[in-house]
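This view holds just a subset of the chains, kept in their places.
Chain naming follows the written order as A and B, and within any one chain the residues start at number 1.
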Amino acid sequence: MTLSKRQAYGSAILVMIAVGWGESAHAKTADELTVALDTIWVVLTASLVFFMNLGFALVESGFCRAKNTVNILSKNFIVFAISCLAFYVFGWGLMFGNGTGLVGMEGLFTIGGADNSPATGDAYAGAYKAIAWTGIPLYAKFFFQLVFAGTAATIVSGSVAERIKYLSFIVFSFLLIAFVYPVTGHWIWGGGWLATAGFWDFAGSTVVHSVGGWAALAGILVLGPRLGKYGAGGKVHPIPAHSMTSGVIGCFVLWLGWFGFNPGSTMAADPIAISHVFMTTNTAAFMGLLSATALNWIWDGKPDLGMSVNGCLAGLVAITAPCAFVTVNAALIIGLLGGLIVVCAVKLLDRLKIDDPVGAVPVHLFNGVFGTLCVGLFAVDKITGAATGNGLFNGGGTTLLVAQVEGILAVGAYTLAASFVFWFAIKALLGLRVSKEEEEEGLDIGEHGQVAYTGFANTGYGN
Amino acid sequence: MTLSKRQAYGSAILVMIAVGWGESAHAKTADELTVALDTIWVVLTASLVFFMNLGFALVESGFCRAKNTVNILSKNFIVFAISCLAFYVFGWGLMFGNGTGLVGMEGLFTIGGADNSPATGDAYAGAYKAIAWTGIPLYAKFFFQLVFAGTAATIVSGSVAERIKYLSFIVFSFLLIAFVYPVTGHWIWGGGWLATAGFWDFAGSTVVHSVGGWAALAGILVLGPRLGKYGAGGKVHPIPAHSMTSGVIGCFVLWLGWFGFNPGSTMAADPIAISHVFMTTNTAAFMGLLSATALNWIWDGKPDLGMSVNGCLAGLVAITAPCAFVTVNAALIIGLLGGLIVVCAVKLLDRLKIDDPVGAVPVHLFNGVFGTLCVGLFAVDKITGAATGNGLFNGGGTTLLVAQVEGILAVGAYTLAASFVFWFAIKALLGLRVSKEEEEEGLDIGEHGQVAYTGFANTGYGN
């Protein structure tokens, strides 16, 4: 009988199965199946989170002008690659490595250090005790956390669009994921001081979204608004989207990705928690969509599709921290309020002449903060297992809420400060903003020597 | 040791695992693993079905004119949100709540009522006995059914495109998912009279697709054709697609989504049934694509990409009811015929001057009915477990076929009647159709005050 290599490979697996799983009376059987089940759950949800990179790329490029499309797509494409490198070399160890309450100090440089995953609890021995609660192989843990890190960096991308130098953005992204995101991440998910202080963030309203939002806010304050956005006498000149089709594809892809982001953060195939998180996540999304659409419709007289998109994303960001800690009806209220907040925040930024082309700060910062507060307001102790204690509206007093405020302020202060340092350093060393001529002509020509849509006639507006 | 919250959360899970799953000699172990496995199967396939919203948005907007793109995308975006609200408040209880043969009467308003899921069979006690056969948590059941409900509403969207008022469409969608879809759904999947009568629809050729199709047909009969579509003397003026790229992305996304829609309808990780349904589903899709392309090529002299897309979708709709009840070779024939049917139905509607911009009625209604009949023709008893009895071509006589016809007629009558009532009521109260001027200028400006593709020069045709 000829024996193919795949067959041989498969035989190896079969031997493994026979030894480890095949004898169902053996104590290890159910454990092995649990590890396998948890692993495929985590890698599949991580794949959905990876796909969010496409969502961001399309929302951001679609909501900007055609003349900057190659540049925005390039930024969103390379930012994930740079984040992977930064997280592989520095981020993972700083975030999840054993260390102090402030920072991880083991496991730096290509996932170094001992590790006996999928062992859990007391059986775990290795460099990453803070994430030893999930019983999956080390590389599955890493990959799941990697795609989360990538998300934080890509949030910045939209805010600084249409005027930032390509290389400067790449350098900032590396620094953010190597040295900023993992530090505050360590405080919360890496066994650091905020975790000890009773701060809860299930899937990252603060860890991921507000960190990206603070870094973005610092960036646009340093960069200044796009040419022509704000006229004399407080006039705002809207700069319309070049492709609402891209924007809507992007939003649906992000919504799908959130079904990995939030339920996947169980990092174990816990059926009750997963089902619950699917419900709260979807509920906040659709309510954010509805409330933002309605408020904007009433306010401006017509329903704006871009605001519907941002309302949906606002609901998703807001529910990210509390999704496993609150009821579905609370999710409904959180989504509803998130949608209202994003509409107001967009108007507020324009009044302050802070130019955020895609609304990343209203979506990710405002609602990241809001969602984190909602844990303190709406939490129901052990609703899916975690002992958060009750939130203020559920009779738990202000203990939890105070911890949430503490975390919001601490993460905001560190991220803003570090981001300003990096933005100013890059400005001094490389320059941050393209020339006025390049900005007018479009960054596609200036930075890349290409255009996005060859063959299409344009109106001279921004195509 | 610092203990992060995620660690604490994880520890809670670990305790759960240790108690429930860890001791493999304990009778509950395999049960717990089965629940977890079934749950991740259901939520992941539900996520694919959710993603079909993007597919519909792109097929529908791509196949219409650029000047209506914002409006079509907006409709497809908000229709899912409105469906979620309607199903959460009314639909779920009416469809799956315990009740009579005609309608569910428990569990209305935010999934109310008792429920001890994931208990199954006699162990189940609660408000949703009809769906107690699947052993997953209640919220996973709800979420899977929710994304199905959303599909029914989005089918209508394409047919009424390019002329319906945004608000009127939103209101109809709410009514459809609150009061029409769940009633016929109860008859078939909620333990109602059609189920008792021996009617079979595995994944919803009738429950979802033909219901959407009937509602759409009523809508376009009330609305009338788009301006300029039908000229004097029976002339048909084709209105070409503004983006075949959108159309093809949409179709691939829908095809992918169907790998959630049909195999996911097992609602349990049953390996034989799932594998079988993947095969029948994919086989009907590719044969529909090939046969529609070939017939249209012969008929019109050139292969039309839009018809290839609709052929593929036709095969998918047709196999939806019988996918778990027929052989793969039967699926091949069903797909082949589905592709031929859609080409003829498109021509027929044009001859009748019934204007369906995207072919939703040919795809979802004609093939929804056809696929439902195919159960009566091709069924093989217990081929994946279900005791359907044999179909006519498999020696089973006409018993099954008669039941299928009965269901088709009953669902069609109720859905058409209720839809007409709602369409006329909305017409009277809100108006249904935009003004002639708005239709000519495009609904993007009229309804939303936006355009989809700023910066691109247009030919004055429809961009």
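To be clear about the criterion, a contact is a pair of C-beta atoms (placed from the backbone, for glycine too) under 8 Å apart; a residue touches a chain by one contact, two chains touch by 3 or more.
If you're wondering where the values come from, they're calculated on a predicted model, not measured in any experiment.
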Checklist entry - Given 2 placed copies of the single sequence, how many copies form the entire complex? => result 3
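The rule is simple: only the chains that are shown with their structure count from here on.
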Checklist outcome for this item: Per the C-alpha centroid definition, the whole-Å distance linking chain A and chain B comes out as 31
Checklist outcome for this item: Seen from chain A, its contact residues with chain B in the complex are 24-31, 33-34, 37, 40-41, 44, 48, 65-67, 101, 120-121, 129-135, 188-193, 195-196, 198-202, 240-245, 248-249, 251-253, 255-256, 259, 263, 266-276, 278-279, 282-283, 285-287, 289-290, 293, 300-306, 308-309, 312, 324, 328-329, 382, 385-388, 453, 456-459, 461-463
Checklist outcome for this item: Within the complex, chain A is touched by chain B residues 1-14, 16-17, 21-25, 29-30, 33, 35-40, 43-44, 46-47, 50-51, 53-54, 57-58, 61, 69-70, 73-74, 76-78, 80-82, 84-85, 88, 110-111, 118, 136-140, 142-143, 146, 166, 243, 246, 249, 447-457
